[in-house]
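A single protein chain has been omitted from the complex, and every remaining protein chain is retained in its original position.
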Amino acid sequence: MTTTLSRREALVAGFGGVMLPATLSAQPAQKPAELKIGVTTFLSGPASVFGVPSRKACEMLIDQLNAAGGIAGVPVRAFFVDEAPGTDHLVGEIRRLVQSEGVHVLFQSISSGSCLACTPLSRELSKLMLLWDCGTQRIFEENRYEYAFRTQGYGTSEVLAPLLYLLKHKPDFRTVAVLNQDYAWGRDSWELWKTAMDALKPGVRVVAEMFPRFGSTDFSTEITRLLALRPDVILSTSWGGELVTFVRQATERRLHERSIFVLPVAEASMQILGRSMPEGHIIGTRGDHWNNHPAPKDPAAFNAFVNAYRQRFNEYPIYPCHHMAQAVWALKAGLEKAVAAKNGAWPSDAELAAAFRGLTFPTPTSTITLREDGQGLEDQIVGLSSFNDRFPFAVPKDMMLYPGASVSAPVGQKSTDWLKTLQPSVVQTAGRSI
Amino acid sequence: MAEWFQDNGLLLGLALLDGLSSAGLIFLVAVGLNLVFGVLRIVNVAHGSLYAIGAYAAASIGIFLAGLGLPDWASIPTLVLSAALVGAILGPLIERFLLRRIYAQEEVVQLLVTFALFMILEDVQKLIWGVQPIHHDTAMKYLGTIDVPFGADFIPFTNYQLFVLPGFAVVTLAGLAWFLRRTLTGRVIVAVTTDREAATAMGIDAAKVFLLTFTFGAMLAALGGALSSPTAALVPGIGAQTIVLSFAVVATAGLGQIEGAALTSLMMGLGRSVAVYFEPELEVVVPYIIMVLVLLVRPQGLFGVIETRRV
Partner (left out) sequence: MRKIEPILAILVAAAMIVAAIAAPWLRFVLTIALAKGIAVMGILLLLRAGQVSFGHALYIAFGAYTVAFLAPRFGDAMILLPLAALGAGVLGLLIGLFVTRYRQIFFGMLNLAMAMVFYSLLEKLYAITKGSDGIRVEIMPIAGQALERVTYEWTIFGIALGLAFVLGFLLRLYLASPMGEALAGIKTRETRLEFMGVPARGVLLSAYVMSAVLGGIGGALIAMTSRHVTPLLSYWTSSGELVFIAILGGAGGVLGPFLGAAAYELVRVYAAASFADAWQMILGSVLLLVILFAPGGLWGMAARAIGGRGR
């Protein structure tokens, strides 16, 4: 407690918050000595398989940015906070980041639960928030935020694209089973899939719905049941240790010979699975940033990012690294736009946030547009798992690219309502081979 | 009812096979916890960490030795040896430097010391093994699969899960029963479990028994982890998941009762796998339902002995 009070920053921020009327904070902003970013991500627990690589990517990109003079001439500094202890802690940490550390922008959260709890703080604290990885569709469909934007796609696109691919690649399936983690993403993604499947191919029978405990380390019982049921398709939106365990146990018992797997979040586990991943199953990456992307928009930038990451950390980047990078690039684009709009003067928090609405920023593979409601439109690439000489792990072949806008619910519509209106003909028109 | 069995009898058979292997793993972890509790009267929350460290160590040692050209068959003894190593190093360390200082304290304080240890070890695991899933499945792959007939169809099971896991559990159970009943050290442990005061009054060196028991319990936890490592990807947090279930087993079994732990593990393993087939949403709560039901009928646990009420 004494350290708090002796910290001048805390005092200044504290008295400022209490004693100054709210209007004062809208005064012309001073160009800061450094641009502070508060980043919430998982640094412990099972989801740290995403959180730690994303942190590495963030640190690497910030080093690169600062070596090139920072953003709009201001060096960047990141403060990392662990999401794992739960929302009551995280909500407090976000306040601390803003009110004590004085961060200018927040990169927020992997977990949908964290995002749902913390995004309303963007309004209360009037701080720009870039949702860098969480996938829940509820954020922008149930609320409107002036200060929050998602710099990547979301659950709806990430489930619909693999479904469209399946319907095109293997149109004659009759039965489906699902094995998802028992938490919000597992449940939500199944609801999205089921809704879309009932619209696009009515009459498919669901033979098993299994939601084993989050963090399970054994799926042998579930696999036995799937072996006995012989469904045509097995959907699993699981990730991390659970996906690795499931695939290994399933392939050992040749489940992959009886059913085709659809694994929308597979990419992050491919390096770990290595040759254990069976070929010919549908894999997704929550976006378009496959390491073997055949035609990235800016191949030099793409290779530079991948190679720099490999050189520094001795592994390939996985999709959370790309999502983190997207947030960094969006921040750069948005801040530069806001500074340009003020002829080089530093923007206020409100002006900075306004610059993100409708912003289109480049990524090495494509461009992402933050549309009217704050949702980013990220292209989705889905393919069949395969091996080649370039990578010691599975990468997709026969890839289809689905432009972000084509697999996202229109602004103002709820995903589940929109998915119900899909016509079976969409399967033939959506996406293109690359 | 008969009709239901006609439709689902085969499935039930499969569920039983699955239940056996998961019961085997549950037993290995829980019996160590139960043994430690019986003798030291400490509910060791860090038992879950020992499980996780056992698993991680077995995987890394396995990967390291495989790199040196170790033949595949040796991967199974390697699992056991790594577990023994982990238990032999960490067990005495924890008992000597931590638990020994708090034997005189209240139960809650002892519980919390192990809780603190658990928190510290969670981060230690992360520092040593990182956060990416680690797996080493040579043992499972080496033993291959066996096709179990299922009506006109067949279901491949891994030999490792069908035979090795339950096998280890049975061997451990028999070995423990023999050790506790037939050897002097074992009888001393039983004596301390039953009545610590009387045992020490008769000249038993409690400190030695505590050290021995805790080390042995740590080895069993590590063995549970090591044996799970060929089938599971190891990630941060596996210890936290394991320990709660083991608590339920210990309370249901009766304190210090190894046969109780075996029977409870069997009920919980089978209960969970049957739930996966017929009502998957119940799977998670099955162990707790079993625990509550058992304790309703037998408040001292399945094989527990009612403590004499002291005045």
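The first chain written gets the first letter, and so on, giving A and B; residue counts start at 1 in each chain.
The working rule: a contact is a pair of C-beta atoms (placed from the backbone, for glycine too) under 8 Å apart; a residue touches a chain by one contact, two chains touch by 3 or more.
Only a predicted model underlies this, so the values are computations on that prediction, with no experimental measurement involved.
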item	value
Hidden-chain contact residue, picked from the options B:Ile63, B:Leu93, B:Met119 or B:Val171	B:Met119
Listed residues A:Arg77, A:Lys168, A:Arg187 or A:Arg357, member touching the removed chain	A:Arg187
Touch criterion as defined above, residue of A:Pro32, A:Gly69 or A:Gly92 at the omitted chain	A:Gly92
Of B:Val45, B:Ile134 or B:Val164, the residue in touch with the unshown chain	B:Val45
Selected residue (touches chain absent from view) among A:Thr136, A:Thr221 or A:Ser276	A:Thr136
Chain A residues touching the omitted chain (full complex)	1, 3-5, 10-11, 13-15, 17-18, 43-44, 79-82, 85-89, 91-93, 95-96, 98-100, 111-113, 116-118, 120, 124, 136, 138, 182-184, 187-188, 211, 213-214
For chain B, residues in touch with the removed chain	37, 43, 45, 98, 101-102, 105-109, 111-113, 115-120, 122-124, 126-127, 240, 244, 247-248, 250-251, 255, 281, 284-285, 288, 291-292, 295-296, 299-301, 309-311
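In this text, only the chains that are shown with their structure count from here on.
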item	value
Chain A to chain B touching residues, read off their complex	44-46, 48-49, 51-53, 182, 208-213, 215-218, 220-222, 224-225, 227-228, 230, 240-242, 244-245, 248-249, 252-254, 269, 272, 276, 315
Complex contact set, residues of chain B against chain A	10-11, 14-15, 17-19, 21-22, 25, 122-123, 126, 130-133, 135, 137, 140-141, 145, 150, 153, 155-158, 161, 228, 231-238, 240-241, 272-273, 276-277, 280-281, 283-284
